[in-house]
Structure formats: structure tokens, C-alpha cells
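What follows is subunit A.
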Amino acid sequence: MSSILSVRGLRFAYPGGAEALRGVDLELHPGEVFAVVGPNGAGKTTLFRVLNMFYRPSAGRVEYRFRTARDGSQLSLRRRMAMVFQDPVLLNASVWENVAYGLFLREPLPGRLRVRLHRLGRKFHLPLPATELEARVERALGEVGLSGFTSKHARALSRGEAQRVALARALAVEPELLFLDEPTANLDPPSALLIEEVIRRANRRGTTVLLASHNIGQVRRLADRAALLVEGRIVDSGPVEELFQAPASGFIKEFVGEELLS
Partner candidate 1 sequence: MKRVVVLVISLWSLLALGQVAWGGEELVISTTTSVYDTGLLDRLNAAFGERFGVMVKVIAVGTGAALRLAREGNVDLVLVHARAAEDEFLRGGWGINRRDVMYNDFVLVGPPDDPAGVGGLKSVAEAFRRIAESRARFLSRGDDSGTHKRELSLWEVAGVIPDAPWYMESGKGQGDNLVQASLMGAYTLTDRGTFISLQERLELLMLVEGPLNGGDPLLMNPYGVIAVNPAVYPNRNYIMAMAYIGFLTSPEGQHIIEEFRVNGERLFVPMALSREPRFEQYVPQDWRR
Partner candidate 2 sequence: MPSLLSAVSQAFSMIVSLDSYLLSVVGVSLRVSGMALVISVPLSALVAALLGLARFPGRNLLRTLVNTGMGVPSVIVGLVVLLLLSRSGPFGGLGLLWTPTAMVISQCVLITPLITGVMLSALVGVDRAISEAAHALGASRLQRVLTVIREARFGFLTAVIAGFGRAISEVGSVLLVGGNIVFPHGVSYTRTLTTAIVVETRKGQFETALALGIVLIVIVLSLNLLASRLQRRGSW
């Protein structure tokens, strides 16, 4: 089976710090949801950041095999991925501006100006058609159930709403690979379930998802396969059900807890 992301012997150390990743191997299949679980400080966030090219690996190889990347350059590869953080980080602007942000990044100047002109024109009641970019923003907002929120300011949102906007912003660029770093860790259960549903739908449309999570229930609900990361190493991995039914290491028992395994 071909993979969309292939990681071999990945090592990473922060400058002047201890080694956070000590040889990670990982294969992501197109269209799957892959979960990385592990205790705090295991290196999940570091792994996501290296894979999303925040940091250059100290050693090892990462290969991206995107269908739609323009070329092999770092930027064009990065533009086929998107990441949502544990805490929503929104721009000091309206919800619309936030969701459109990623699209604007990818749009050449004439296109950006055209969108601005269209929006300005409609403000003065000119009968201008919605641009493709605007349509995508609408669609992404509809996806997370916040269609009526376009002109609301980002600061006026609840935490759950803000995270949904952050998710919509990532989905609007229609990434091939979506990194979700504990996206529901700080949310109330209803918001978390809403977001899970959005993730599921995005995945069904073909987005490959790499999910870091603490929540075993969430992993079982969403993920096809999972890996357990402990102290910068993957100690166990496999299809979710197998992994949690018959864990290879004693560690996963301890981590997951007896009651959830049964």
C-alpha cells in the first residue's frame, strides 16, 4: 500500500536540550485517520511540529507524497498540509477573515484584490457574484456549523466556537494531510463531539488525518490506526482495535487503563 507520509528513523533534539524524538518510524496511508497517543512530554507535539516543518529533523528522513503539490519545494508541500493546535489561535479580525486567511495566503495578488473588491462592492449593494474563495469560506463555515458567524469578531467567540473556526480555517484550504494536536483537550464534551463529527466528515471526503490525543474514547471513535509514543519512541502501533484489545507492551495497559480495554 502506498503511503502519503513516510517517516524513517526520525530524530530531533532542541538546541541545547535533550533529544525529544529518538528514531520514529511511521507510515501514513492516504485517507486514514492515524492517532498518536502517549503521556505528556512523550514528544507528540514535537513530532507534529517536525512533520509540519516547523523544525528540521536532526536525523532521519520524512517523505511527503502528495498528489496535488505543485513541486517538491518546502512551501508547496507545506501548503498541502494544515495544522490545528490544542488552543485556538485566531487573528484579531472577523470570523470571515480568519477562515479566509489560509486561502488568501495561497492566492496571488490579483485574486486577493478581486475578492476584496467584490466584498466592498456588495457592501454598497452592487450585484456581484461570490468568488470561488468566498464560496470556500462559506462552505468551511457551514461544515463547522457557524454559517451565521461571518461578520462576528474572533474575540467575541466562546472557546468551543473559536476552535471550530480554527478547524474551518484549516479545512478551507482543503489540505491532503491535516494535523490535529489535541484539538479537543480543553473543550467541553458537546463541543468536542461536534468537532469529532467535523473531522469524520472531512476524512470521508479524503483528507488524511494525523491526530494526537489523550482521549482513548476519541481515538477509538475516530482513528483507523494508532501508535503509542513514549519518550520519543514508538513503542507499539497497529489498527486501533487490535492495539487496544491485545497491547504488545504492558505500557499501553497502564496508559489506557483496564476499564477502557475491556
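By definition in this document, a contact is a pair of C-beta atoms (placed from the backbone, for glycine too) under 8 Å apart; a residue touches a chain by one contact, two chains touch by 3 or more; residues count from 1.
Picked so that all candidates are chains of the complex that A comes from, given by their letters.
Here the structure is a predicted model, which is why all the values come from computation and not from measurement.
Peer 1: Only one of 1 or 2 touches subunit A in this complex; which?
Peer 2: That would be candidate 2, which touches subunit A.
Peer 1: Would you pull the subunit A residues touching candidate 2 in the complex into a rising list?
Peer 2: 52-54, 75, 78-79, 81-85, 87, 89, 91-94, 97, 101-102, 105-106, 151, 153, 166, 169-170, 173, 179
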